[in-house]
Structure formats: structure tokens, C-alpha cells
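Sharing a structure with you now.
The complex appears here minus one protein chain, its other protein chains still in place.
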Amino acid sequence: SQEGGSASQETATDGREETTGSDSAGGDLFDPANYKSSKDKSEWTIAVVTKDNTANWFKRMEIGVNEFGEETGINVIQKGPANADAASQVQVIDDLINQGVDALCVVPIDPGAIEASLKTAMEKGIVVVTHEASNQKNTLFDTEAFTADAFGAALMDALAKDMGETGKYALMVAYTTSTTHMEYANAQKARQLEAYPNMELINDGAVPSAESEESIDTAYERAKEILKANPDLKGFTGVASTDCPGIAKAVEELGLDVKVVGVGTPNEFKPYVESGTISTIKLWDPKDSGYIMCKVASMILGGEKISEGADLGIEGYNNVSIVEGDNKCIIGEADLTITKDNINDYDF
Amino acid sequence: MIKAKKIDDNIVRLLIILTAFIMIACVTRPANFIQLGNFQTMVKQMSEYGLMALGVGICMISGGIDLSTVYIANLTGIIAGMMMQNMAAGSNGNGYIYLAILVALLVGAICGIFNGFLVSYLRIPAMLATLGSYQLFMGIAIVISHGSTVSGIPEAYTRFGTTLIAQIPVAFIIFLLVTIVLSFIISKTKFGQRIYLVGTNAQAVKFAGIKYNAIIIRAYMISGLISAIAGLVSLARINSAKADFGSSYTMQTILIAVLGGVHPDGGFGSIPGIAIAVVILQILSSYLNMFPNISNYYRNLIWGFVLIAVLIINFVINKRKAAKLRKMS
Amino acid sequence: MKKFDFKKILKHTEFYVFVIIIALSLIIQARSGLFFANNNIVDLLRSLIVPSIYALCALLAFVSTGPDVSFPLIAALSAYLAIIVTKAIGYTGSAFLVFIFAIIFGMVMGALNGWIIVKYKFPSLIVTLGTSSIFNGILLGAFEAGRMDLPQPLERLGETSLLTVKNARTGLGSSLPMTFLIMIGLYIITYLVLNYTMVGRGVYALGGDEISAERAGFNVKAIRFGIFVANGAIAAIAGVCYSVMSMRYLPTEYEGGEMIVIAAVILGGTRMAGGVGTLKGCILGTLLLTMVSNSLILVGIPVSWQRVFIGVIIIIGTAISALQSYTAGRIKSKVKKEAA
Partner (left out) sequence: MGRYGDMMSNILCAKGIKKSFDGVHALKGVDLTINKGEIHCLAGENGCGKSTIIKIISGFYRPDEGAIEVAGKGFPVMTPTQAIKAGIQVIYQDFSVFPNLTVLENLAFNQVLANKKRLVNKKEFRKIAEEAVKKINFEVDLDALVETLPVADKQLIAISRALLDNAKLIIMDEPTTALTKKEIKRLFEIIAALKKNGVTILFVSHKLDEVFEISDSITILRNGENVISCPTSEITEEKFAYYMTGRHFDTAQTRKNMKKNIGAKMLEVKNLSAPGFENVSFELHKGEILGVIGQLGSGRTELSLALFGLLKPTDGKIIMEGKEVKLPNVNVAHKLGIALVPEDRLTEGLFLSQSIVKNITVCRMDELASSIGILSNKKSVEESDKWVKGMGVVTKNHELPVQTLSGGNQQKVVLGRWLATTPKVLILNGPTVGVDIGAKYDIHNLLRKLAEEGMAIIVVSDDAEEVIETCNRAIIMRSGYVTGEISEEALSREALALASN
């Protein structure tokens, strides 16, 4: 993981070099002020590109996107690729660029794969806003309910609290190649090493412990294997929406006392949360994320400045902070922690 | 003797379909479709899977199939990307880039030879051999990249991904060149003819003194090599490489090859046919992206429909022609 | 009568797959000490359910015609439609009816495959590739299917289990879902049809030599059409079983399941050229691949190496079975020479 760290640092410096390189081309590519649109608001088109439009998560997001469109009268569209595959997403983005949309709001499948496309978009004067991509370089703003590190840490905090800060735990992701998942997973481990010395990640700390391959059934099978191989396991986290239902099912069936913490939508997890197997769900509301991406894009198009402490108009984003890392990251305080006590307050 | 026709009917029909698609797109979405930028994007996108489809097509002509092209492309992209990253700092000049390209091509060829070895010497059905090797190549790619994206490719290399020559993206020029070279190899050389023969009757090939194993290995090697080129093109275009990039391309390449007139049992097919099928698919995809309210998943529906419709049209036309012949004689 | 003929057994691919399975299970047992535990065996049986039902589709298609790659999407689409219909009419009775809905939809889709393949004599690979692309477009494009909760009948079926075991040593339990019975039932029906009806023998006959089958008086077209309709029905059952076992309908989890199933079936000795393939081989091949993918963690293979291992196992397994059938061919010609 140390190698990985230095590699990403290198990437970061490369990113800077590119930035300065394009500076000379005229205007700062990364200054939102350069993207003020001369067109009337009603002529703008804001396109939201998701990972997979069939997933409940992004259907929820579409509600927020449409809400924004209705509220403002701005033309908004949401598109997903024909396959949940980075290459297909690149195609969608490239095609939208050609159709002359005014803003692109992207939830990348793989941030690395779309860098070049997003750069092209910006060079053409298209506003680029991303979500779930705190390491995306070619974006004006990345909007996050929180940072990946903070989210990973929050997951770990929740798990640690539920399992009493001691014992073995395991981490599941969809694929080792899922960039965001791996960030969350690595952040969890980092937090545990820093704050919970009595906890131990199985398999000598290898991240992740298993892949769910974005399938609830596979998550279940892998969880079972892990539980069999580690009968003394006390905690389990899963960061893909397929992971926790599978893990919880395995735990229930084996009749073990393992705390399950993870990411997902409340309705899908409700039975397991109510039965107590899933102790905590961490998430943010994709409806709000969709809304916020569009809002940020429209503000840039309208020439409005977004600065530290800005109010983006919905709860959780009334006082955003801006962190400059690989990009400018707008961070709200919109993480939701759902437990048995408040699960009935959410319906998505 | 009747003079042999120069262009085969299937290509003519594909061209008609292509023209029809272009016309529909031009009429219904002129503002979006008839645009230099749109064409540039389309040709850039299709170059990668187009290259792989050519490789798959050659293997299918030889009587097999190659399911591993996408993962060879990713593996070689990752290797080249990591080499460029690591050597960029210590070197002045672009020598290291050429070295990385060379190594990537070599790795692609070796992967292809490995596939060919499984299919020829070990007699594993190609579908299974390349199913196994695709897991293997993807696995190796995950192991060396730790599953994460290899990015931070030196600009000296990625510039090439965005270069235009006479307004044509380099990637497409590469695709065209490979198409031309392969068309030539397949239709005009000994080796090319032997691929068809091997795909027609593997037993008779032995009696005709054609080295079956050697031909098969070379066919898969070419597929591996082209996949490596696709990997390098993709590395330049998206500035990164990853073990699972483009996993949906596998089925797509087979569909393209089949639409292009390659027979899945071997012995038939042409490179230009595949190339035209690539263009048809790309226009279809880009066209659908012009309708915000139409889900991209309709592409699969249309694509499956076009494939079967073309098969049936070919069938009916051939039958009609035979009936006409019968009446004449 | 028939003697136990060891030499004959040595010629069957199934035997070698069986040997590999035994060897691997011993290795897994040695490395983890957990393989032969009752709960692990039950887990394995559970994992076997859906792939082994799929394997029937692959087997029937290979024996009679050629590859069929459309079964995962027939499964996905017919399960979707069945669930939608059940919910729409508010049916809360037996899960049996939901299966019937799915089977009807599956048969319609299978009939489309069968009709094209029989009428135009196109290679089944192309046709099923095309139709599965169409089914995918219908499911995700036209219907915009998303994850769904199950209707009551299926939910209830998912909650009942056939058998629950508890490992005395580790205290770990495992339960076998009711869908296991469906799988067993399908295997029994397929076995009886294939071996004890003339239609079943016709499936093998037409796979061996289509023209001869027609001359002998088999209704080749009807049998082939029937195979694809049956495949549609079987795929539909697998589709519903999958959703029952995940307790949720998951539209995107079906696609791409065909290749590994085809690998399993061929590993089990099914001949790609047709006419040869047994249910025994089918289940053994599926067991082998399921076992491998479900034991990598038990054995302690790091996650990033798992794919390499699966690739290597597929290559080695298929190489053994390919070389074995080649040498069996050679033994054959030697025997013939002795006879001459």
C-alpha cells in the first residue's frame, strides 16, 4: 500500500504539470469564472452521467436531478452507459461533449478512465462537476457528501463502536478494481490502525478481504467462506450496495454475532437493520447529490462564485467546505447514519 | 468461365445498412450528427474495440474464437503505463516510451502465442482456452497493478492520443492501417489463405502439408498483437489503464465479427466486412446518445435485432438468387 | 451381464473430472481443515443450484445443436416478467404459479431462438448472441428493470429451507434452500426424458448426425425447436431460483453467467461438436468450478491472485480433458488394429 501511496503522489504532481501546461493555451482551465455562459438559462443543458442507470441508487439520484430541473427550468438529462463498464461510460461522456451540452456532471465508474475526456470537455468550455471522485483531476468541483477518507473513517468508527473496539474484522468491496471502493476500504484500515489498536484486519491486513463482484449472492458466499475460515470474526464491512445484504444473510444463517456495517439504501437493508444484523448503514442521499451537482454546475454557468461556507440550498449543504487536493472538493455535512432507531425516517 | 466477383455481397449489404444508418442519423439529428467533432469522437472510440474485433475475427476464421482480447489489451496497457511512469523520471528523451511500446507489443504477442499454444498443441476448444486465459491475463493485470488504475502517463505519450493528422485522430489512422495490412495479409498471402483452409478442414490441412499448429499460433499471436495495439491506443486516449477496462467489449467484438460476415465455425469472413460492422455499431451507439430520453440499453436491443435481421436478409437474398439461377438455366 | 469395466471407465472424461475433484477437495481439506465439514458441504450444494440448472441448458444445446449463450438473459427477463405479473395481479398464493408465469415467458423467448435456428439453420451461437442482446435491451432499456423486492409467494419460498445443519465443532450452521429440490427435480426429469423417451434419444441422435436422424424418422425440426423452448423454460426456472436465493430481484446480476457454465459443461465431457454429453459430467464439471471459486478464500489465496488461480484451473482442467479425449481416440485406433 505504501507503493500505492507514492504512486498517487506522483500522479498528483503530474496533474499539476498538465495544469500549467494547459494554462499557456489561454485562460485557466480550472478557474470556474472562465465558464460563465452567455446563453440564457433556459438554453442551458446540464447532463448527468451515472455509472448504471438501472441501479436504485441512481434512480434515486434522478429524482434529485429532475427536481432541480423543475425548480429552475434548466434542461437536465441523466444518462447511463449501456454496460456498467468504464469504457462505455467514456463513450457516453464523449458523445455528450459533441452534442454541445453546457455542463457535465459525472459519477465516474473509474475516474482514471475519464480524465482525458473531461479535460477535452473543459477545453471546449463545458463545465465539469464530479461526484464520488475526490481524486479526479480534470474537474472544476468534485461534490461530496464527505471525503473518501472521512467516510472510510466514519465507517470504521461505526464498526468499532458496534464491536466494542476489539476483535477481528473483514472488508468487502465489489472488485479490487473499483477505485472508490478501494479508497473507502483503505481509509477504513488506516483509521483502524490509527485509532483502534485492539482491532485486527484478517489475512494479515490484506485489503480487501473479499470481492462481492457486485452480486448479493456472491457477497453471501464469500462472507460465508470468510466466516468459516475466521470463526472469531467480530465485524464486517461492505462498501458496495450488494455487500451488506449478502454478508448479513450469511451471518444470520450461521447464527453468529458479527457486526455488519456498510453502505447502501435504507429500503434494501431494512429487514436486516430491523433484525439487528446490520448494525449501522452509512450513506448519503443520492437525490441530494444529484441536485447538488446540477446546482454547482448551474452556479458556474451563471458566473456565481462558490466559496467556503457557501449555502447550496439543501440540508447538509448549507455550509459547505472546500478542500483543495487533487481537485477542489465541495464537501457537505450530508452523511447519514442509519440504525434501527431512525431507519423508518427514510424511504428510498 | 464466369468472372469472379470482386466485392462480396455481404460487404455490399453492410455498406447499404451503413448508409441507411448514416442517412437516418443525418436526417433526424443533423445538428448533432453532422459535425466534425462527432466524427472525430466516433472514430476515436471505435478504434479500440474495432482493433480487437479484427483479432477476434481472424481467430474465428481459423475456426476458433478469442475471448481474451480485452484483457490482453488491458494487461499490455498496464505494463506499458507502469514502465512509462517508472522510467519517465530517470530519462531524457523519449527512448523509454518506445521501449515501453515495444515491451507491450511483445507481451501482447506472447499472450496470443500462449492462447495459440493452448488451442493447437493442447487441443483445448478455443472458447474454453481463451476463457481460461482471459481470467489469467486479467488476474496477472490485477496482481501487477494491485487492481487500481495506472495513470500519470507521461504527456509525451498521451499527446499522441489526441493528435490529429489532417483532422483525423491518430487512433483511427492506426485502426485503418491495421485494417489495410490485415486485409492484405488475410486475402493476399499464403498465411492468410492458410487461415481459411485451417478453419475449413483441420484434418485435410495435415494431409496438405500445412502446419496446423504454426498457423493457429500465428493467428492467435496476431490477435494478441492487435489487442496490444488497442491497449496502447486506449492508454493514450484515456491516459490510464486498468485490469477491467472495457469488459463489455468482449461480446461486442464477437457480435461485430459475426455481423461483418465471419462464420463462427470458421473458413469464412473478411477483414473489410468486420471494419464496416465496427463503424455501424459505433454510429448506432453515438446516435442513441443523442437522445437524452432513450436509455443506452436500447443499443443492445437494436444491435441484436440488426444482427439477426442481416442474417435473415442474407439468407433470403441468397435463396432468391438461387431461384433466379434455376429459372435461367 | 455388464461387468465393472475399469478400462472403460478410464476412457470417460467424467472420471478424470471426478479424480480432479477428489484431489482438490483433499488439498482444500488439508489447507483449511474445513472442506469436509457438514456445513461446508451444504454451502457447496447451495452454490451449485443455479449454475447446475444453467448447465442443463448448456448441455441440451450442445448435445443437439451447438452453444446457447442466451440462457442468463432469458432467466433475467422471464424472472422479471413473472415477478411483475405476480405483483400486478396481487397474487399471494403458491410460488408454483410464479414459476409457471416465468416458464411461460421463458418458453416464448426460447421459442424465438428455436424458430430462428430451425427455420434458417443459422449457427446457434450467433442467434443466441443476438437474442440475448435483444433480451438485455428489453429488460434494461424498455422495462428499465431495477432491483426489486420479491412478491410474497417467492419471499416465502426463500425463507423456508429444506435442511439445516450445524457443525458440532465450530457451531456454524448452514441451510439448504428449497430451490435445491427444484434442481434435483429438473435433473431427474431431464434424465428420464433423455434416456427413456424417443424424443430424448432423438436429441442425441440429431446431435450425432442430423441427416441420419431425419432419415430414421425423427422429427428433427420439432426436436430442435423443443430443445430451445425447454431451454427457455429451464432458464426461467433458474432465473426465479436465483432471485429467490438472493431474496431480491437483481436485473444486472444475470448477464455474463454463461461462459463459466459452458466451461463447466465442456469440462464435464460434453462434446462441442454435439451428440455427446451426460448429466453426470454436467454436474461434475459444475461442481469442480463452483468448488474452486468457493474455496479460494478458505485455502487462503489472496484476493488479487484469485482470478489467476481460476484461469489456471480452467486451463489445466480443460487441457486434461482435451488431451484425455485425444489419447482415448488413439487407444481406440490401437484396439482396432489388434482386432484386425
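Letters are used for the chains, namely A, B and C, taken in the order the chains are written, and counting of residues starts over at 1 for each.
Note that a contact is a pair of C-beta atoms (placed from the backbone, for glycine too) under 8 Å apart; a residue touches a chain by one contact, two chains touch by 3 or more.
Here the structure is a predicted model, which means the values were calculated and not measured.
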{"item": "Left-out chain, listing which of the shown chains it touches", "value": "B, C"}
{"item": "Omitted-chain contact residue, chosen from C:Lys119, C:Arg169 or C:Arg215", "value": "C:Arg215"}
{"item": "Residue of B:Ile34, B:Leu102 or B:Ala204 touching the missing chain in the full complex", "value": "B:Ala204"}
{"item": "Positions on chain C contacted by the hidden chain, ascending", "value": "2, 195-201, 204-205, 207-209, 211-218, 271, 274-276, 332, 334-337, 339-340"}
{"item": "Missing-chain contacts mapped onto chain B", "value": "1-2, 4, 188-191, 193-194, 196-197, 200-201, 203-204, 206-211, 267-268, 322-323, 325-326, 328-329"}
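As a convention for this text, only the chains that are shown with their structure count from here on.
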{"item": "Chain centre separation (chain A, chain C; CA means) in Å", "value": "37"}
{"item": "Chain centre separation in whole Å, for chain B relative to chain A (CA means)", "value": "33"}
{"item": "Contacts with two or more other chains, residues of chain C listed in rising order", "value": "140, 144, 304, 306"}
{"item": "Multi-partner residues of chain A (each touching 2 or more other chains)", "value": "53-54, 176"}
{"item": "In the complex with chain C, residue positions of chain B that touch it", "value": "67, 118, 122-125, 127-129, 131-140, 142-143, 146-147, 251, 254-255, 258, 263-265, 294-305, 307-308, 311-312, 315"}
{"item": "Chain C contact footprint on chain A (complex, rising order)", "value": "52-56, 59, 84, 176, 203, 206, 208-211, 214-217, 220-222, 224-229, 231, 242, 245-246, 249, 253-256, 268"}
{"item": "Of all residues in chain A, those that touch chain B in their complex", "value": "3-4, 7, 10-11, 14-15, 17-18, 21, 47, 53-54, 77, 79-83, 85-88, 90-92, 94-100, 110-117, 120, 175-177, 179, 182"}
